[in-house]
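Here the complex is missing a single protein chain, while all its other protein chains stay put.
Which chain is which? They are A, B and C, in the order written, and residues in each are numbered from 1.
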Amino acid sequence: MEKLLQVDDLRTWFRTSRGIVKAVDGVSFDVAPGKTRAIVGESGCGKSITALSILQLVPEPAGYIESGKIHFGGEDILERSWTDMRGLRGREIAMIFQEPMTSLNPTRTIGWQLSEAMTVHGKDAPAARARALELLERVGLRDPNAALRQYPHELSGGMRQRVMIAIALANRPKLLIADEPTTALDVTVQAQIMSLIKELQDELGMAMLLITHDLGIVSEVAHDVSVMYAGQVVEAAPTRDLFHDPRHPYTQGLFASLPARNRRGKDLMTLDGIVPDAANWPTGCRFAERCAHRLDACSAPPALHGSGTHRQVRCHLPSAMEVTK
Amino acid sequence: MSPTLLHLLYNLSPLALIGVAVVIFLRARQTPLWGEAFRRLARNPSARVAMAVIGIYATIGIADSVGWYDATTQERRTVIDAIFERKPERTYSAPLAEMTTGEAKPQKIREKHILGTDSIGADVFYRTLKGVRTAFQIGGMTVLIVTPLALLLGLTAGYYGKWRDDVITYIYTVLSSVPGILLQIAMVLVLGKGIIQICLALGITRWVGLCRMVRGETIKHREREYVRSAKALGVTDMVILVRHILPNLLPVVIISTTLGFSNLVLSEAILSYLGVGVPDNVGSWGNMIDAARDELARDPVIWWNLTAATGAITGLALSLNLFGDALRDAVDPRLRS
Amino acid sequence: MLRFILRRLLQAIPTLLGVLTLTWFLFFGTASAESIARRNLSSKDPTPAQVQGWIKEHGYDQPPAVQLRKATVDMLMFKFGKSDATKEDIWTRIRQGAGPSIVVSSTIFIGTVFGAILVAVLAAAFRGTYIDKTTTIVCVLLMSVVYTVYVIGGQYFLSKQLRYGPIWGFDPASGLFKYILVPSAIGFAAGIATEIRLYRTFLLDEISQDYVRTARAKGVSETRILAQHVLKNALIPIITNTVAVIPGLILGGLLLENFFGIPGLGSYLFEALGSNDFSVVRAMVFLGTLLYIFGLIMTDIAYAIVDPRVRID
Partner (left out) sequence: MSTTPPMLDVRHLVKQFPKRGGMFGKREVFTAVDDVSFQVNRGTTLALVGESGSGKSTVGMMLLGLLETTSGDVLYEGRPVIGLRGPERLALRRKLQVVFQDPFASLNARMTVAELVMEGMRVHKMYANDAERRARAQELLGQVGMPAHALDRYPHEFSGGQRQRIAIARALSVEPEFLVLDEPTSALDVSVQSQVLNLLRRLQRERGLTYLFVTHNLAVVDYLADEVCVMEKGKIIERGMVEDVFDHPQHVTTQRLLAAVPKVEM
């Protein structure tokens, strides 16, 4: 099947006082049209930087894309200049962020910010205004007419995230990048927002790249998952396969460390040690230091085995390599 | 006490000051924040130049603070006096001039006055050097008034809140409502001229800004979890203020003090110009600039007196500003990763 | 809004009372009438009779209650009395001086604020580049020069050498522009650096906010982000930082006016300083404070207008 988004060997690095921090260091994945790919990983694994790299929104001047290819609709959009990217941002690829409280301009009305998303892409102001009302209604704001004239601080966190969704979907993008869209919200609001996103995704036939650390959300929403660790994808598979049968020791550890009723009275699995320093990745397998199944081979960097459509694992263990055949 | 002994004691004060500074520096270098900040400063070229310049000024100031009792003139003479004092000429001469003008018998003065003499014949270079100590005295003493006052009141108001906060906020609102320069003028007018009086006037008007900042920061820190967990352990308020909150405020306090110091040096010149500054018999850049006003109006123009004072004061203020900026960059947590 | 303004005015009353107490303390509490008289009398060693005569003539012998009234009630009624030195009516001089002062200082103020916003926006737009760095260095340099040097040097070069304007005097009838050009230029040069630095910080604080990233993700151009998003938000601290000084513009510039012979309130105060004229200084301190408190109230109102997050009820 033709891929909507294809990221190849992406490297996004940062110049810092400690040297070059290789936050994203050779990440590859793809997103099929209308489908959802989740990127999961713990804090500092590079998942958010990966998302920002796609829109070339990595915080400059410290951050830069060192190498890699990002194909969107067949075109390598890394070739585009920053200015050329503007036509793509918000129109073809939209993005929503984690912090609904700070992601909206505090001194502009909701209507203004929503209309702007359309007028910068050529829609005339009255039409944008009309569509803004329609969108606010669609994302479930109680009084969309009033909301147009309201300022962000007058809305609750959940409502603001709905406005962010409306802004993102204003131009019917082909791809939505959702970077931890529900992390800052209460659990009941999380559920509402996630189901709204899913609903709108189906309605618009849009593809989604979901960045999250919440395995529960992944399990409910994503078709495919890529698990990131230390700036790399360590395992990728269709969601069901990955959840039923995680192969990488890190993924296995992640699942085994989840607290649950049936683990009461027993110790949870832990991953001892800490993530290595991004300014100084180990030369071999980056997980080796915390891995319970470490082999001699692990002092050499493992490749990402397997095909893109089924399962890929970055591990030297025979049990991990076997499934990729 | 014999004058000689008095002067010896007098000499100890700058040395004690240096000693305290060295001890503080060495202790600070042990802590991760300041240790890292000093390393960053040492790497920053403009900070290095600024520190070198400040060091030169400080050396001059200290040399001018170490002296002895001269039995013949019955006055105190300092190291600077001994090395740089020149006999006044009868009238002005340009920098490195061959001769003074207006003399009945022109005498050779070459290399006597490298920056020339002013309209009454005083050596400009010597006067410029004498201004250094005054500048440091005013800056330093004012800082010694401002910082403890602002810290004490700001921490109290911010931490305890309630009526203490109301009273302190009221006091500084009233003080800051009077435009600073007017209050300073009024105070010196009432207290009379003198270095201590200027420091008092500057101190009373300057502590408000720092106090307001300290209060705001303290309120922020008061709500932080580390303060709460200390309270839960039973740590007393006094210890929380001194051991927990104060060290976290020090970076902003030190930076604002450094930048404030340069401002104080400049303020002295303005106050002296307004006639409410340093007494005329004390060497100060403000007084030199004041005198230069007439020297520019005459013909031929005497420009070197103004230029020397301006150069000296700008050099010091600029170095302090650059150093303060570099220090801010060095401790700014946003730049840390 | 009316309620808000009213409440804010009421809140200013205790501050005003505090200031009145402070001025009273400064001028009547600490300095004895005799010392004031001695400083004002021209002869070096005045006889006790001369001193007593002066005290009586200038009303410093009145009982404390009367002096307290002079320092509070009379001040609030703008009854400043007569100058100690020249015996002119202070209020008349203040009214005469306000005009010239406000012309010069508001020219400087407007020029500085708009100039600083312009430069700060440029520096922020090119943040991190040599344009930004040069601006910063020039600002630090400008900030390190004493104000008096700006005035003395500026007058010497601009008026005396280049003859862009008269060295002395103020005669609006023969063309206002030429009289205010050089003083304004000097005031502008002396004041702009601090403002640029401040505004640049405000702008950079806004640029690093999350909503800017949202705007970029929407496809908004950098120019538009700066103009429509960042500037609007940065204007809030800019406005609230500048509004407070607006009423005080009436007081003019102490040094600048004196130097160029502009007969404003700055000159008046300068003269009063030279002649130890306590009554004038007292009146000016009070007036300055009143204007500043008024400025603070205006600041709060401006805040309520420009920042939608501030609730005024």
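General observations
Convention: a residue touches a chain if its C-beta (ideal position, glycine included) is under 8 Å from a C-beta of that chain, and two chains touch if they have at least 3 such contacts.
Computed from a prediction, not measured in an experiment: that's the story for all the values here.
Looking at A:Ile20, A:Leu133 or A:Ala191, the residue that reaches the missing chain in the full complex is A:Ala191. Across the entire complex, the residue among A:Glu42, A:Glu137, A:Glu154 or A:Glu289 in touch with the chain not shown is A:Glu42. By the touch rule set out above, chain B reaches the unshown chain at residues 31-33, 224-226, 228-236, 243-244, 247-248. Against the chain not displayed here, chain A makes contact via residues 42-43, 186-188, 190-191, 194, 213-217, 219-220, 243-244, 253-255, 257-261, 263-264, 267-272, 274-275.
In this text, only the chains that are shown with their structure count from here on.
In whole angstrom, the spacing between the mean C-alpha positions of chain B and chain C is 24. Centre to centre, using the average C-alpha position, chain A and chain B are separated by 54 Å.
In chain C, there is no position where the chain touches two or more neighbouring chains simultaneously.
Taken in their complex, chain C has these residues touching chain A: 128, 209-211, 213-221, 224, 228-229, 232-233, 236, 306-309. Residues of chain B touching chain C in their complex: 170-171, 173-175, 177-179, 181-183, 185-187, 189-191, 262, 266, 269-270, 273-276, 285-286, 289-290, 292-293, 296, 301, 306, 310, 313-314, 317-318, 321-322, 325.
Per the touch definition, chain C reaches chain B in the complex via residues 14-15, 18-19, 22-23, 26-27, 30-31, 140-141, 143-149, 152-153, 156, 160, 248, 251, 254-255, 269-270, 273-274, 276, 278, 281-282, 284-285, 288-289, 292-293, 296.
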